[in-house]
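A single protein chain has been omitted from the complex, and every remaining protein chain is retained in its original position.
Chain naming follows the written order as A and B, and within any one chain the residues start at number 1.
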Amino acid sequence: MNSSFKFRKFKNIFFMSLFALSSLFVLIPLFLIFKYVFMMGATSLNFDFFTQLPMPVGEDGGGMKHAIWGTLTMVGIAASVAVPLGLFCGIYLSEFDKSPLANALRFCIDLLTGVPSIVIGIFAYILVVVPFKSFSALAGSFALGIIILPILTRSTEEILKLVPAHMKEAALALGMPRWKVIYYIVVRSNLSALITGMMLALSRAAGETAPLLFTAFGTRFLSFDLQSPMASLPVQIYTYAISPFDDWQRQAWAGAFVLIILVLGLNLLSRCLINYKAIIDFFKKGSP
Amino acid sequence: MKKTPLISFRLQDKLNYSFLSLIALLIIALLIVMITLLFREAYPAVEQFGWGFITDSYWDPAADEYGGLAFLFGTVVTASIAVFLAAPVSISIALFINEILPAKIGKVLGLFVEMIAAIPSIVFGLWGLFFLAPWVNTTLTPFLKSTLGFLPLFQGPSFGIGILTASMILGLMIIPTISSICKEVFKTIPAHQKEAALALGATRYEMLRLSVIGPSFSGIIGASALGLGRALGETMAVAMVIGNSPQITSSLFAPAATMASIIANEYAEADSELHISALCFVAVLLFFVTFIINFMARTIVWKNERRLKSRG
Partner (left out) sequence: MIRSTSFLLVSVFTIVFSFASTSIEAMTINGAGATFPYPIYSKWISEYQKVETSVRFNYQSIGSGGGVRQILNQTVDFGASDDPLSDADMKSSAEKGWPLVHIPTVIGSVTVAYNLPSVTERLKLDGPTLAEIFLRKIVKWNDSKIAALNPDVTLPDADILVVRRADGSGTTAVFADYLSTVSPEWNKAPGRGKSLRWPAGAIGARGNEGVTAMVKQTVGAIGYIELAYSIQNNLPTALIKNRAGEFQAPTTKAVSKSAEMIKDFSGDLRMSIVDAEGPGVYPISAFTYILIPDKKETDEKLTAVKKFLVWSLTKGQGFAEELHYSALPEALRTQLVKKLTP
């Protein structure tokens, strides 16, 4: 009896430490990735990286100014279309969640969330690149938009579903039309959370490479022409990473560093938004 | 005093509803267009090869003959190994955060795990190519060969680039997916169930096994399946470390190719119509495999949640 109790105790400690160890086990690669990206990236980063365009193959120097702007532009354009659509879809799903159309939409959004990003790239190629006969930033933005849309819809739906029913009922009882209740009460009271969801979706899109490979393609120049190829940070990193030139590999690390700062920065910032009431209040005060 | 609105409230609401419905229809239409276009592009290959495409691994652009089995193999094998590696770790993390650590520390650890999900896959690829692959080649492979070398899985030449490295990267990438869903699943377990186990004299581990892991077993399966879905479609990180060699082998050290990696490598470069179409066929396959896995996973997680909620 006693020995079995000891064994149980031992088993308990054993498994508890196993759980702890496995958590540690995950933190190690995470730490290593950060260590390498920061170490290699920070040492390779210089002012030129932000202000210069790439040099001809094999020559040292140059930077990724064009790719940074390309990523910002394409994510911006993707967001300007996909964010409103995603928000409205999320609102629809949370407010009219019993209608057959909502079920169909929810199914589609679920489906879209699971579609591998490379398949979205093919879709954008067929739909935008082939008819326009040119690789274009537009095609890239389109692909990124399709990535943003389902993520944002889901997060919006989740957030808005948490709004207590009595709040809506109170507003309705006061004689407000339903659409006003939705936009003025439900949406507004959760604005900070919705912005968080939006930023998470954007940060996800900013890091995508696969859908841009054969849509936005790439260029060596700073370009804002939406109908021609545009460079992006992830694709440029990929091109440089698999190249044999030391200087390009160095720049790939610098690019990864900038990308991770951009993506994690957006990510952490948006997470802080959830936590810090003060910031939320600050946002609210800005409203009329 | 009371103003009558220009349009009645009812009409306003109707307008709003129609507007939202219109957007919903737009999204549904987009998806339908997407599937139709993919099918249309894949059709010549479907017509030419039919089911043989899935059972044949002969991929020869020079002779214009295509079979996708090797890619299916590469995708399924890397993703499965990834889940096999990631699931136990993710479940442990979820338990550790939810049930063992104090809430505040748990939150911090959770944030770290979530950070993995935020790292772009190209960064994983970069790290995998320059650090993980050499490490696998010089440290892990000799170790595996000396301890488990009798298994065909761990035989053959190794260069660090191959199935094993790709699976490890994938495993790391899906840990946050699995662990966050596991956390959600574990949260639905009512507290009294755990308290009952403890009151009966169970140790903490026994309590976790009996009243947390046991009842949420199907939820855990669902979470792992969602991780699998994520791993199946991952492109860049895999393409950079897998070696892009369409072959079916028993060795984990050997290079392979996945459905996503072959598309990334050949789609913009394919020059015959049939080649492009075959790649679209691969994309359609990938689409359906991920769809089926995700759909099953969601159903499992959702059913499990409902069951637990109704019990609680």
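The rule we apply is simple: a residue touches a chain if its C-beta (ideal position, glycine included) is under 8 Å from a C-beta of that chain, and two chains touch if they have at least 3 such contacts.
The model shown is predicted, which means the values in this text are computed figures rather than measured ones.
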| item | value |
| --- | --- |
| Residue, one of A:F34, A:F50, A:F96 or A:F221, that touches the chain absent here | A:F221 |
| Full-complex contact with the absent chain, from A:L101, A:I242 or A:L268 | A:I242 |
| Contact set of chain A toward the excluded chain (per top definition) | 55-58, 73, 76-77, 79-80, 83-84, 129-130, 133-135, 183-184, 187-188, 191, 217-226, 228-229, 239, 242-245, 249, 283-284, 286-288 |
| Where the missing chain touches chain B, by residue | 58-63, 134, 157, 159-161, 243-245, 247, 249, 254-255, 257, 265-266, 268-271, 275-276 |
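One rule holds in what follows: only the chains that are shown with their structure count from here on.
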| item | value |
| --- | --- |
| Chain B to chain A touching residues, read off their complex | 9-10, 12-13, 15-17, 19-21, 23-28, 30-31, 33-34, 37-38, 41, 88-89, 92-93, 95-97, 100, 109, 111-113, 115-116, 118-127, 129-131, 172, 175, 203-206, 208, 229, 232-236, 240, 260, 263-264, 267-268, 279-280, 283, 286-287, 290-291, 293-295, 298 |
| Touch list for chain A against partner chain B, complex | 8-9, 11-12, 14-16, 18-20, 22-23, 25-27, 29-30, 32-33, 36-37, 85, 88-89, 91-92, 95-96, 101-102, 104-105, 108-119, 121-123, 125-127, 146, 149, 177-179, 182, 203-204, 206-210, 213-214, 217, 234, 237-238, 241-242, 249, 252-253, 256, 259-260, 263-264, 267, 271 |
